[in-house]
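I have placed the structure first, in the form of structure tokens, so that the comments after it can refer back to it.
Omission of a single protein chain aside, the complex is shown with its protein chains in their original locations.
Labels for the chains are A, B and C, by order of writing; each one numbers its residues from 1.
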Amino acid sequence: MPKWAMVIDLDKCTGCGDCMAACKLENNIAIVSPEEANVGRVMFWMDMITTYEGEYPNIKVKRIPKPCFHCDNPPCTRVCPVYATYKNDEGLVGQIYHRCIGCRYCMVACPYTAKVFNWYEPKWPDEFKSCLNPDVSLRMVGVVEKCSFCAHRLIKVKENADMEEREIYDGEYSPACGESCPTNAIYFGDIDNKESQVYKLSQSSRSYREMENLGTEPKVIYLSKRE
Amino acid sequence: MHAKTTYIAQVLSISLIWIFVIAIAIWIINLLLISIELKDVPGASIGISIIVIPVFFVLAGILTYVFIGLHKEEKKIIKSSQE
Amino acid sequence: MPKNKQLDFGQDAALYRPIYETGKGFYITVCVLLAVYLWALYLYITQVYYGLGVTGMNQPITWGFYIVNFVFFIGISHAGTLISAILRLSKAEWRRPITRMAEVITAIVLAIGGLHPILDLGRPDRMLNLLSDGRLQSPLLWDVTSITAYFTASTIYLYLPMIPDIAKLRDRGTKLKWFYNFLSWGWQGTAHQVKVLNRAINILMVMVIPIAISVHTVISYIFSMTLQPGWHSTIFGPYFVVGAIFSGIAALLIVMIVFRKVYHLEEYLKEIHFQYLSTLLLIMSLLWFYFTFSEFLTGIFGSQTHELHIIAYKFTGVYAPFFWGMVICNFVIPVIILSFKKFKTITGIMIVSISVVIGMWLERLNIVVPSLANPRMDLPLGIYIPSLVEWALFIGGIAVFMLGFTMFAKFFPLISIWEIEEGRKESIKDVEKRLRSYLPGKET
Partner (left out) sequence: MRDLIKKYFKLLIISLFVISVLIFWAASGANPTNIQPIAYNHKLHIESVELICSDCHIYVESMPSATIPNISICEECHSDDPITDSPEELKLIKYIVEEEQIPWQQIYSVPDHVYFSHRRHVSIGELDCSECHGHVEEMTEPISYPAWLPSMDNCIACHNELKITKDCLSCHM
């Protein structure tokens, strides 16, 4: 069984936010009105954490892309009362929208605040409706959703590989954010495969994971010289 | 006649609590079986079901005990008053 | 009150009167409470229709008033059964006029509190998923089972000691004779029946105490099982139980004072009862302070970044007024008023009780919201302003409680008549005998 993981090279990342836009389009994430967004109901599966250090004029800005970390030891799946979120054999933490009862316990339990909630029936402007991705189902009001590592792409990739009777090659399966990144800062692949680029990068001295002390073992690895 | 309908209604209400308790037991056993099937921490489910199911049965048992105890006595009184 | 009526009811007229005489006040109260309830129901329907967006909750603060009120109401429910079971178990003779009220509070508030998580669901239509595919590993399911068990136990525990009183009402004859006849289970008051009933009550009161403690422990587990700073703490179980009993006693005192006034029960609920209960309240207040103190001291001394962050936020952040309000309501006011005999009057106790109930509600708010407002990641701080719907459902919950209590008082005596009679007849002898057994010398 492969174990899918993501490496984000923060030294390459320019903080442009292309991954956020690509994610939003790929996964049919609802567009929230500005008023709603201001009260904290904005919906991003791939979020961008922006922190400012120092005082004007010597400001250091950090921009860190933050998807769901698909922890190997996820705190969210343990508290779900109805099997709506679970970790599968390939290490993907799935969210099943049609089973979710909307108790938001998983959002509370997630130390990375990776999940978002459909406070209202999701809506799109008319221009967006024609370019919704048919591969991803639309969510409904009152359920929790989150980054799926574009699991719908994995289904297709697996099927193609099975048709041709071969293994999935490194880099064949990549989420939309990784594909769209203009500086190729996002790598994706099987971290159990010692040949894969993700594995090699994860062994780099620059690599770190968010809040390793919690024991959640996130599968999103950051590379950074700073810190 | 009137006493009899009341008695039947009382018996029905007592059986209602048994239906409730049995339903809860079935529910918990169902969850237990699911957790075993999906290998989703069956230990926790087993622990909880061992505690919860007897508690409910004891509660229903106490209620039934009182019901039977009170009614036996009532019948005796009615009999003795008729004699 | 015409005096000749009093004769009809015998010695305990004051206890029977509310059932047989319905004043204008009753109808007005019921109508007002019903209106409040319908208003809340309407707003809840809008919430189901539009989604949880109508509340004030948002992304980092995903739990708000509903969970706060859930914990709060379940806390209040510990008034009853637990206190009454402990008093019965310890053979405290002064319990007799109190137990019934305490048990009623439990049964009603538990039903209301237990429904609060459903208000909080984004998709209440999928409730049945809990039955078909629940996960017993989730602390939410622990809650469902333990609250159901507690509700069943406390309802039975309320009902069984009521049987002799129901039989009294049946024998007296009312409009609803069939109803009392149905509920009295053929009680005739024979020695065997009394024995059966007492035995059942004894088993129940031993059982109810661990169930009650488990309920609030499990509710604290909802929080402490997560990794959130400020929640992930082993002290939470006992801390919640102590808080629950604390707010429960306060709620019981409020109910006692109100119904004493309205139903003229001064004969039964004497100053001494309030003195005893308020001493208990004072002890719980000190205990509560001890738990709060050790909770924060361990956090500050350990100085984990996130833990410290949240403690600082509680002390000085946006929600600081609520935090200090909680300390004043739960500790300063009770200790000042209850420590001095001069202030320890019925009015003083009423003030303390109200302040404790408010303070304990603030405590639940201080547990739920600040931890969520400070996510571990470097995200902006969350802010939570409850909307009208959430306030309405809170007020509606209180209204339903008052409605339930009023309706109960309409149909059943609020003070256990047979236990009072039993007390008059037997307990003086009993207590004397017990006292003699404590004293040095031979028992005679």
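Here, contacts are C-beta pairs under 8 Å (C-beta built on N, C-alpha and C of every residue); 3 or more make two chains touch, one makes a residue touch a chain.
A quick note: this is a predicted structure, and the numbers were derived from the prediction, not measured.
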{"item": "Shown chains touched by the chain that is not drawn here", "value": "A"}
{"item": "Chain not shown: contacting residue from A:44, A:69, A:86 or A:222", "value": "A:86"}
{"item": "Residue among A:59, A:131 or A:163 that touches the chain left out of view", "value": "A:163"}
{"item": "Residue ranges of chain A at the interface with the undisplayed chain", "value": "86, 88-89, 92, 94, 96-98, 135-138, 148, 151-152, 154-155, 159, 162-163"}
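In the analysis below, only the chains that are shown with their structure count from here on.
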{"item": "Far-end chain from chain B, centres as C-alpha averages", "value": "A"}
{"item": "Central chain (distance from its CA mean to the mean of all protein CA atoms)", "value": "C"}
{"item": "Geometric centre distance via CA averages, chain B-chain A, whole Å", "value": "49"}
{"item": "Centre-to-centre distance between chain C and chain B (centres being mean Cα positions), rounded to whole Å", "value": "26"}
{"item": "Residues within chain C bordering two or more other chains", "value": "133-135, 137, 141"}
{"item": "Per-residue multi-chain contacts in chain B, two or more chains", "value": "40"}
{"item": "Chain B partner contacts - residues on chain C that touch it in the complex", "value": "131-137, 141-142, 145-146, 148-149, 152-153, 156, 160, 163, 178, 181-182, 185-188, 190, 192-193, 196-197, 200, 203-204, 207, 211"}
{"item": "Residues of chain A that touch chain C when the two form their complex", "value": "36, 39-42, 49, 51, 66, 75, 78-84, 99-105, 107-109, 111-113, 116-121, 140-144, 210-211, 214, 216"}
{"item": "Chain C residues within the chain A interface of the complex", "value": "50-53, 56-63, 117, 120-124, 126-127, 129-130, 133-135, 137-141, 222, 225-228, 372, 375-379, 382-383"}
